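Removed: one protein chain of the complex. Kept in place: all other protein chains.
Moving on, here comes subunit A:
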Amino acid sequence: MTMSTPIPAVAVDQSLLYPSPYKEFWQAFSKNKGAVAGLMFMLLVIFCAIFAPWVAPHNPSEQYRDFLLTPPSWLEGGHIQFLLGTDELGRDLLSRLINGSRLSLLIGLSSVVMSLIPGILLGLFAGFFPKMLGPTIMRLMDIMLALPSLLLAVAIVAILGPGLINTIIAIAVVSLPSYVRLTRAAVMGELNRDYVTAARLAGAGLPRLMFVTVLPNCMAPLIVQATLSFSSAILDAAALGFLGLGVQPPTPEWGTMLASARDYIERAWWVVSLPGLTILLSVLAINLMGDGLRDALDPKLKNAA
């Protein structure tokens, strides 16, 4: 028996420690400059959406009858009080864009949640019961995929009638199949792993296996897909609005604003350009973020899309 010598206190070299998962994620994510730029832009949009009543200089529905189609402030004839100009009814464009971000984010977020949850459930069941439920569920999803997403959304809205809630439902239905497919594929991949067998042997019941053991390991592709379908939700919602099937005027929605701006294409470029530019930048920012997320969370997928 040797005498135990006290362990000398060593200053722990921080760089040798394994980084926390969040830090590791951030390191990988922040390498992608486009993704960080996208994140910045989206933070700005989210800020505007939350604090819209305080950020927006005017009430979005207030009609300034003396200032119809005022150009942006830096142009001749512009007014400093209407930074981005006014529309055909004299409403402040900047305020409408800021308030529009609320709707776009609301539609994006709620349609993602409304399709993510049933999508994951269906995908889990299809993956866990490949003989009984799998084929039926997947066939149903194939049928939904046979229709172009915007067209299916148009069909749904045509039946349910236009409006905010129906737009959300339509977009949620349309993006359901991709979640089901992704979840099922990931589940099928995980089910053969040793840790799942171990959990089974340890007596884990079906719900525990599904949600505690397997699901967390399938999240990476789902998070990426959720980001991407968020951007296509914004795009589809704007397209529905533009076709007159989405959120109805006078609600300030980006696509609806474009629809009413069509008649002023020859006289007021700002009414046409700015809402669309906002849509483009938001969608682009989210897609950039999605690329960064994919690289950081799921390096395997890097060249997949």
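Just so we're on the same page, contacts are C-beta pairs under 8 Å (C-beta built on N, C-alpha and C of every residue); 3 or more make two chains touch, one makes a residue touch a chain; residues count from 1.
Basically, contacts and distances are computed from a predicted model.
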{"item": "Record-based protein name (UniProt) of the chain missing from this complex, from \"Ion-translocating oxidoreductase complex subunit E\", \"Peptidoglycan D,D-transpeptidase FtsI\", \"TlpA disulfide reductase family protein\" or \"ABC transporter permease subunit\"", "value": "\"ABC transporter permease subunit\""}
{"item": "Selected from A:61, A:217 or A:273 as touching the chain missing from the view", "value": "A:273"}
{"item": "Omitted-chain contact residue, chosen from A:140, A:196 or A:209", "value": "A:140"}
{"item": "Omitted-chain contact residue, chosen from A:77, A:148, A:216 or A:249", "value": "A:148"}
{"item": "Candidate in contact with the missing chain, chosen from A:164, A:204 or A:284", "value": "A:284"}
{"item": "Those residues of subunit A which, in the complete complex, touch the missing chain", "value": "34, 139-140, 142-143, 146-151, 154-155, 158-161, 231, 235, 238-239, 242-245, 255, 258, 261-262, 265-266, 269, 272-273, 275-277, 279-280, 283-284, 287-288, 303"}
